[in-house]
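Only a single protein chain was left out; the remaining protein chains are all shown in position.
And now, chain A:
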């Protein structure tokens, strides 16, 4: 699971209010190279919950993101590279995602979060 997904994913248990972001408990993090595409990054940045990304990257061992994104992205390649790396190249291979309200753990195996709910959670 990459952080671009973590940034969109919330706990889907019925009745839960405080459902985002899921806390990352990493056991194994791997880096997979992805083609750098500034157009895609600029398209995505408006949709990104910045704090969740900063905290997510930090919990996966990458503390390089600034607390706030710069106001102009155009010329800031070094920032875009860091954003790219955090969003698309860090992969949670094994570990868990934890709901901030209920503490329910969703396990991640072979990079795939198991988001299936039990019958009484739907």
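One rule holds in what follows: a contact is a pair of C-beta atoms (placed from the backbone, for glycine too) under 8 Å apart; a residue touches a chain by one contact, two chains touch by 3 or more; residues count from 1.
Here, contacts and distances are computed from a predicted model.
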(request) Assign the chain not included in the display its UniProt protein name, restricting the answer to "Protein farnesyltransferase subunit beta", "Rab3 GTPase-activating protein catalytic subunit", "Methyltransferase type 11 domain-containing protein" or "Transcription initiation factor IIE subunit alpha". (result) "Methyltransferase type 11 domain-containing protein"
(message) To test your reading of the contact rule: which positions on chain A touch the chain that is missing from view?
(response) 1-2, 4-5, 7-12, 19-20, 37, 39-40, 43-44, 47, 49, 88, 110-117, 119, 122
